[in-house]
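Heads up, the thing below is written out as structure tokens.
Missing here is one protein chain; the remaining ones are kept as they sit in the complex.
For clarity, chains are labelled A and B in written order, and residue numbers in each chain start from 1.
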Amino acid sequence: MAELLRSPTGIAGTVLLSIVIAMAALGPFIAPYDPQTFHPIARLQGPSWAHLLGTDQFGRDILSRLLDGAPSTISFGLGATLLGVAAGSFIGVVAGVAGGAVDSVIMRLVDGLLAIPDLLFTLLIVTILGGGTGYAMLAVAVAFTPGMARISRSAVLSVRTRDYVLAAQARGESWGWIVGFEVLPNALSPIIVEATIRVAFAIMIGATLGFLGLGAQPPSTEWGLMVAEARQFMFRNPWMVAVPGIAIALAALGFNLFGDALRDALDPRGRR
Amino acid sequence: MATNDAPVLRIDGYGLSYQTRSGPVRALSDISLNISHGRTLGLVGESGSGKSSMAYSVMRYLAPNAREDGGRILLEGEDLRTLSPAAIARIRGRRAAMVFQDPSTSLNPAMTLGDQITEVLERHRGLDRPAARAEGEAALARTGILRPADMMRRYPHQASGGEKQRVVIATAFACQPALIVFDEPTTALDTITAQGILELFRILQTETGVSALYISHDLALVSRVADDVAVIHDGRIVETGAPGEIFSAPRNTYTKALIAAVPRPDRWMGVPPPAVDAVPVLAADRIGVLYGAPSRLAQRLGIKGRPHWGARNVSLSVRPGELLGIVGESGSGKSTIAKVLAGLIDFGGGVSFEGRDFRKRKDFDSAYRRAVQIVFQHPDASLNPRQTIGRILARPLIIYGLAPRAERPARVRALLERVRLPAEFAERYPHQLSGGEKQRVAIARAFAAEPELVICDEITAALDVSVQASVAELLMDLQRETGTACLFITHDLNLVRQLAHRIAVMQDGLLVDIFDRNGAEDPDRAQYTRALLDAVPKPAGVKPPTPFEATL
Partner (left out) sequence: MTLGYLVRRFGAVLLVLAIVTFAVFAVTMLLPGNAAIMILGEYGSDDQIAALEKQLNLNRPWWEQYASWVGGALQGDFGMSLRLSLPVTEVVLPALANSAALAAVALLAVTLIAIPLGAYAALHRGKPADLIIGLFAYIGASMPEFVTATLLLVIFAGPGREFLPAGGFVAPGESIIGFLSHVALPATALGLVLMAHISRQVRSEMSDVLASDFVRAARLKGLTERRVVWRHALPNSLAPAIAVISLDIGYLLGGIIVVEEIFAWPGLGRLLIYALENRDLPVIQAVTLLLAMVYALSNLLSDIVIAAFDPRVRYG
């Protein structure tokens, strides 16, 4: 952990991430106003002391809506990534450990699925399953699965031929022990790094789905949906799109920076 | 040769340190060296001694965090430290050139070998393209490359290691420099190839009268190449002198220890030999391993791979308490045999062990796997970084049921003591140990299983000379205590002749020779064995220096 805080990237990532997590955990409780309350006399306003980040077309407080939307936006990214990483790692580890024909068949399938762009894949799945946050999360997870499978497989393969794994095989250890105690613990760090960076990506896709009307539904305060609803009024009050838009970018930035710093800290070659 | 007394390279009171997070670290202190015209100075040291820092300081190629602490570096009387970067760039490659350790990484993979020579000629001698090409071919021809024009058109991956190193040397000599810095130029090469390179260096040096700074960790090799030797330790020159003097009468304590650690074929370290008529503990019968064989599916689809024999028809046996050495160059199949006997790869033929026969990998059961243990080359890779030393050492005790739970900590402590490591190491993780300590743990793990046979696959190759000697001694002590047989795989002929009762020689997957340790000089040795024995540099003072024989 100390290694993480040594680079400017690590410090910035950790700080941003802490803010984002704090917003997700506490946002709804520290919001100054109710996010759905109309203030008809204060519509489409810029920042003021009463409304720090301005108000929307109904006079709702943008800061409060932002804070209220943080949990759903962030948990979407975390949830989708967690599901996708779990499924993808499982497939990748099975392929990497089994090797041979099983590996070939799985990896050809994965290659085929990787040839469909992520967002397109997600859109197709959302269309099958129907819109809404839960399904959208599932769709992103499914779209992440082949990529995670490929990465975890290569992590497993790079560990599988290390001498300590060979030593375990020569000793006559069981498969379960070799996979569980020799291979997996050492293959974990590239998977964790990739997962962290993918949270950023999942937040971005989740917001995009919200924006396209395929994710969270009104009156949710999910940030992508906030941008979509604000588009009509964006020329009259740019704050309406800028605030949630930049919030999405900062959340993603936090995970991106943190993931990169994590990679550097875990990289045995040290400074890169 | 030395007609001109003014030194070509003179280093005077030079010091260097590196700025790190925990403050400055001294790399070189008060170094003073002289190399006169046509002479070779061998700079010998172990890893971390500062020998490479010295080489790169001469070439004025310093790390960004390097700080020089005074002194002068004079090339033909000119202080390189006072020159501008542009002036240095004009000197590099023209008046001072460099030959690197690994030709496979020091050549640009995306450029033809010819372009990599001619660019130097164009830059420093102002030749135009055709003239540079003609001169480049001539330079290659001088290094003994048979079809230089053809070699000019090749890319690095299309040439062998020896050919690539010849190209690098041709490039270094191309502008007739006054000084060439050699940074371990043969370490990455096979013994016989390395000998050819050393011989080439001698010839070219005689022809051109170049002076050389020859950096190496290998005292035996340097004593063959250099006119003067300087031993460097912790960034200080601890002793200088003629190679013969240093070997026969070292004055400094570090040099003494270093020389004592250099493997010498005439100094026996091993255990007493087993009875000649003893029943072998393990016998391998016509072992064959085919790599890259197409799978059944691929065969059906008519896909042909390019299979090659990792080992072919290899038969050998090990007697109880014996140490059988297997030598060979990289790719000779010696590690393949180790993997077969450790039950790591599929094989043809058979293995018999204590009267039981094993025909395929799956046959090796827990009893066999306990009795036959393996130790690998790289201590960094052979211990799981996420397990403590204690856990690593307890594992064999657990799976072979050798000690009940309550006794295990005591057994682990005893194992650590036997390999002369403190008992507290049980709590540590591998990365907290040095390379030599890790290798001791790996050896302890093998002996924890109370084996009948231990396979040592190049276990000293990744270690420094002094550490190497102590690991070899440890192995001998353990063999003496336990009577375990040992299969010692190495490329170091000098070392194996100190330890092994019998030596097997492998080449291209075949076992080409096997002989008793006293039979090394017999006239009926296989031709390849002879060539290997001749190519190994023996430490000065072992025997009168034999002149290099042309083996091209």
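As a convention for this text, a contact is a pair of C-beta atoms (placed from the backbone, for glycine too) under 8 Å apart; a residue touches a chain by one contact, two chains touch by 3 or more.
Everything numeric here is computed off the predicted structure, so don't read it as measured data.
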Residue in contact with the excluded chain [from A:P47, A:P71 or A:P238]: A:P238
Omitted-chain contact residue, chosen from B:D12, B:E68 or B:D102: B:D102
Residue among B:V8, B:V120 or B:L324 touching the omitted chain: B:V120
Touching residues on chain A - with respect to the absent chain: 108-109, 111-120, 123-125, 127-128, 130, 200, 204-205, 207-208, 211-212, 224, 227-228, 231, 234-235, 238, 241-242, 245-246, 248-250, 252-253, 256-257, 272
Absent-chain interface as seen on chain B, which is shown: 59, 61, 88-94, 97-98, 100, 102, 105-111, 119-120, 123-124, 155, 157-158, 168, 171
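The rule is simple: only the chains that are shown with their structure count from here on.
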Contact set on chain B toward chain A in their complex: 295, 297, 339, 342-344, 364-366, 369-370, 373-374, 376-378, 381-387, 395-396, 399, 442, 445, 449
Contacting residues of chain A [partner chain B, same complex]: 100-101, 162-164, 166-167, 169-173, 181-182, 185-186
